[in-house]
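Removed: one protein chain of the complex. Kept in place: all other protein chains.
Chain nomenclature is as follows: A and B, assigned in order of appearance, with residue numbering initiated at 1 for each chain independently.
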């Protein structure tokens, strides 16, 4: 094993009465890639933020390159050679890529131009240092963060779910670069939910659960079952497919629908059916869904819900027609975080509430959903901010159900949701379909698609690349999703 | 959240009581019920605009143009009266102009999609400029204003409704109406949700634009009421009638618990804050402090109270023990 680059000893963190980390040890050595795993709220992001000086620990010791720090600041930590690539790239939209990479460095940006151009070439990507950051795609924004780490000569690089927005091609390029850094003697921490990615590049694994270390071992010694058992002892997500359901009348029809980022989409969906719409990020699935409910302009084509045309959709008209869309971005487009939970449940049907509100009825309705979906909360008046990702998602599902949808579009309903809550959400989706709701499931998680869908439509480059029966092999889905989208310059 | 707001209102009541007791100790005449009651005429117009402004702020907007709308609508009333229009028509013209002014703000914000502060800042100049030009047009040069109102109108300025001075009664009526609207109705729910997360509100199909526009129109309408009330009280319509309401009204809304980031606030809190600010000015004057300085003290009050509130939140984060008592 290589020399010790960074270590955390006995780190504890509490927010008020909530204990987030309990006496956690973690170390990063030269020449290794260390996987950090854990469900939502397990404390892994907090642990890494403490290491990066972004959050102060309540107790414990932090040591980077042999220097012990009691209350590190981001500047100190970076000067000692540690850089955290956050899950969502921190971009200054109005500055150039060059400035974005160099802000916070000891010299003016132009001194670093040559090195940055060299690093860009090494990564095998094509972005201009003078491009405005606002114009970058999500994947390129992630690259800006990685460049920041490289230009700071970081010997310890922490990558928090860096692959969630990348195409497989870009993931491979990133892994190549990570291996090269490791072989040059750097230590890396890799956070991901995807086991096959960890298998591809990691040497060691640490699993956190409820703020405790529950597994720390060389990755080769840990079969998948052991890792899953450590993350969630009662995992129910990997159950078999439910019994076949009764499929009813046509509920949603798209004929040659075009809009921003997609063209000529024709699909049909029947009551009681789960149709998965899968593909890679940027294939145009979210844009399609947002167009169907009138959040984006509809450029052409016909849309029919329950046999009635919806010529000029708007969110309100869609809800009234029985078409409900749940966005993939919970915090930004879904929840009213400061509002009481029961307001959230009512928010799709606010226009149907009496002009003089009757909160008692609304609370009772919320309580029904809380019981049937096992939402863990203290009261209907509590705000959603304190709930875990899984429980927030259930609150949003209650918001959709309160609108009594005939067609429900769920966009990445389990992103950022831990394994236990994921099983609950699967059960809810299947229960809905059994009650005759037509479900359009947008998901990039092929396991989830295979597990839930009756039919699978694959989107690539803004078009339907093909349709497959439920339970098709993952390889076949991946072939449709990736191959037709393989970029021209590759 | 609801409990949090209630607690803040209790703090405001405590501040108000303490203030009254201190001034009462300095000058016993201050606590005499007639002076407490009729003294309100000097500041209720602040409250008449501060309450609808609270709704604007909760819905995620801000309005600074109301300070000019007060004068503009008063001048329009004066001109209509000067041209021989019946009293009712003149009053309706003023109210209509106020609503239009609010609608103008809302339309400009919607069409340009720029920050409301910038747009209403432009409108602040535009409306006061229009009022100045209009009052010049009928020969009422400078700041002497347009007078010659019917006796029945000026009498309203000094009348009593249910034993209360007209101004106070009007203010309380506005406050009760908007309290009902904000806290008990569907529209009030929409105001809060629009301010809490505008994007989520759009995704949920809530009529975001209409809700925000309504709050601006309400503010324009109430500014017109304040303009009419002040015209009756002073017996003349002047361009600068509302100028001095700008800062105290925003101060009252913020002191009352409205979050400048939207989504939080209460009518009751604003009403109590209006009395705190109003009686502060009054008490200082009666204690022989020059009136200019009371502006300083209400500014200082805002800074201290809000700093304490934020400081307390900061302390709660730093000392975990304090937060476990929640």
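Just so we're on the same page, a residue touches a chain if its C-beta (ideal position, glycine included) is under 8 Å from a C-beta of that chain, and two chains touch if they have at least 3 such contacts.
Operating definition for what follows: contacts and distances are computed from a predicted model.
Missing chain, UniProt protein name: "Autoinducer 2 import system permease protein LsrC", from among "Autoinducer 2 import system permease protein LsrC", "Cell division protein FtsL", "Carbon-monoxide dehydrogenase large subunit" or "STAS-like domain-containing protein". For the chain that is not shown, the touched chains among those present are A, B, taking the whole complex. The chain not shown here is touched by just one of B:80, B:254 or B:267, and that residue is B:254. Of the listed residues B:11, B:100 or B:121, the one in contact with the hidden chain in the full complex is B:121. Counting the whole complex, the residues of chain B in touch with the unshown chain are 64, 108, 111-115, 117-119, 121-130, 132-133, 136, 247, 250-251, 254, 260-261, 290, 292-303, 306-307, 310-311, 313-314. Residues 52-54, 73-78, 84, 86, 90-95, 99, 103-104, 107-109, 148, 260-263, 282, 284, 287, 460-463, 484-485, 487-488 of chain A touch the missing chain (whole complex, contact as defined above).
Here is the rule we go by: only the chains that are shown with their structure count from here on.
Averaged C-alpha coordinates give centres for chain A and chain B that are 45 Å from one another. Against chain B, the residues of chain A that register as touching in their complex are 14-17, 58, 295, 314-316, 318-319, 325, 327, 332-340, 343, 347-348, 350-351, 353-357, 381, 383, 399.
Put simply, chain B touches chain A in their complex at residues 1-2, 184-190, 192-193, 196-197, 199-207, 263-264, 316, 320, 323-324, 326.
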